[in-house]
Structure formats: C-alpha cells, structure tokens
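What follows is part of the complex, with its chains left where they were.
In this document, chain identifiers A and B correspond to the written order of the chains, with residue numbering beginning at 1 in each.
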C-alpha cells in the first residue's frame, strides 16, 4: 500500500512476489487493483502469474479489474507540456481509469508554443478537474488555470537539466502560481494528481 | 487582482485608494468583494469610505457583499494544528464565506496531542473538501487525509523557529505526505486553499 491506502500498490522496493500477494488479496475482496512504479522486468513476472493484469510500460503501472465495470463517470483532462512528461501523465491516466473516471489527454502544449493550448481549449473546458504535468519552468498550470474555472492539480516533473534541480524549479514555480485554482503535488507524482482529480470528478458523479 | 482573477484584491503593495477604486468597480458590476492581506491601518481607511465593508483583523481581509446572498452551499472544514495558524485559517474561512460555502472550523488539533483530532471527527467526516493549516513539522494533513475520503488542501505556515526555514520544512513535509488525497499550496496561502476547497464544494452544489 502507498501509506495507508491499501488499495494501491506502490511498487518501489517491493518484489514481484509481494505485488502478486497483495493483488491477490485485493481481488479476493472484490477490489480493482492498481500497482504503480513497476519496472518492465517485475511486470513480466507479475503478468505471468496474474493473467488478467494489463501492464502500461510508459506509465509503469499494472491494473487488474476485480469485476466488470460500469460506464465511466465525470471528466478529467490530463495535459502535458512536452513529450518527456508522458510517463507521469500516463500514471495519472491509469489512476483515473482505475477509479472509473473518463480522461482526455492533451499533449505537448507547453507555453513556449503559445498557440497550441488555446487551439485545444474545447477539449477540456468543461472538465471537473485538470491534471497538468510539466517540467523545466513549470509554467503550464498557471496558463491552464487562467482558462478554466475548475481545480487544477499540477505535477512538476524531473524533466530538464542544469538548474532544473531534479524538478525543484518546476515545483517552486507551480507553488508560486498566480492562478488561484492551482494546487501542487510532489515531483513526478502522477498518481497523486490523478487520484485527487478523480476524487473531485467522482464526487460530482455521485450526486 | 491576484494575477488575473479580478474579483479578488491582493492587498500587498496596494494603497487604500487603489483598493477602494477596485472594490467600487466590482460592486458596480454586482460582484461580491474580497480583499486579502490588508493591514489594520489600511483597512480603517477603506472602511471609512465603504460603509458596508467588514474587516476581519485576524484574517486581515475585507469583504463587501454586492447584493443579498442566498443560503450557503456545500461544506468545507478548516482545521488548524495550533493557535498560531489561526490567521491563515481565517483567510481561508473568509474566502469560503465570499464564495458562499459553509465552513466548519476545527482548531488546535495538532499531531502531538493525538487524542484531540479523533474526538472531533464527526464535525468533518462528510465534507466536500478540507483545508488543513499547519506549521512546524506540517504533519496534520497526512493524519486528516487518513481519516477522510475527500480532497485535502494543505497550507504550510511560517510558524516556528530555527530549522523551520520560514515554512519550507512544513511545505516539504506536506509534499511528501503519504496520504494520496493531499494537495499543497504556497506557504501561508490560506486564500488559495480556501478557494480550491470552495471550487470543489460549489461544483457539487451546482449539480
């Protein structure tokens, strides 16, 4: 579990054996399984044993449905600044899929190509919440926040070099966002941003 | 305006004159006014000119209603670790009031008095979102996050001394929270956390 939320398996430092064991226990309780931070080799071992498991090699996640799912609820957009931010965005998307939330992906609309984001506004203006994934200067969440009225969950990524300080520069920029609707999660924490956006989206769905 | 959200006046560095002028313009457009970071002296000048304005000296905010309000919607809890966190919590509460959202205050339930929080669970278990304000070790959002299924917006405060680094220690702790439902805003940013929680609460309300 990722600190007290037994339903999500945080793969770092866990053996394939342990992942399989926890997944089995969850399925036995009719809970959908999500495992994050699973490297390819470990995933292979898990998939050999759990035939329903699907591995997303970009997100490095495994998902297993405990039972047939109903239609997706709500709507969350996952927006990236550049292609290097994709793995983190995919982790968010898998998290939303596991929660049963509809997700729209909008890629490669970073601020230095300022025409690209407005062109795609129609795809995410009516969302319940938005996940914005960006490295380097971490400016995209502020711009997105300026276009939409819903909560924006910003994920800084460790993409960059030199003074990017492993993602700290993007993190600091996002915390200082002058858009009022931007909240921040840890560097590369695609799961967390997806989970928070999913919570907002499913709450609406349940009314 | 606080960076593109003309309806909220960020008082730092603005003269009473400027605050009055912007407030007047908002009221003329039938918009409720919220001004934050207004010191007592400046507030006095504003209140002399705008008789409907109400000043909260702890939050250092001014609010003016443009027209009669309907009943409050949604439900947000604002929880503090200690009494020194009060000003930031009050800023969040005023922001929620301005948005028309019902707020419950739960004060002084920091983690080193571990019996205090559970005793008050009933007051915030059914909320739409929670604002948690804490300085020093910044541990309270994780604990709150473990008790509730809704989004938690954590606000680190600059309360403390020595290695608290002006709030950075609490900020870092909150970003590293092992509770999945904790998002973070800037140090002392009570307004932002209140605004985000309010967005979640009103969206539900509008369905």
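Rule of thumb we're sticking to: a contact is a pair of C-beta atoms (placed from the backbone, for glycine too) under 8 Å apart; a residue touches a chain by one contact, two chains touch by 3 or more.
Since the structure is predicted, the reported quantities are computational estimates derived from the model, not experimental observations.
A.B. asks: Given 2 placed copies of the single sequence, give me the total number of copies for the whole complex.
C.D. replies: Per the structure file, the complete homomer consists of 8 copies.
Just so we're on the same page, only the chains that are shown with their structure count from here on.
A.B. asks: Please tell me the distance, in whole Å, between the geometric centres of chain A and chain B computed from their C-alpha atoms.
C.D. replies: Centre-to-centre distance between chain A and chain B: 27 Å.
A.B. asks: Tell me, which parts of chain B touch chain A in their complex?
C.D. replies: Against chain A, the touching part of chain B is residues 2-5, 8, 128, 142, 146, 149-151, 153, 171, 175-176, 178-186, 191-193, 195-196, 199-200, 203-204, 207.
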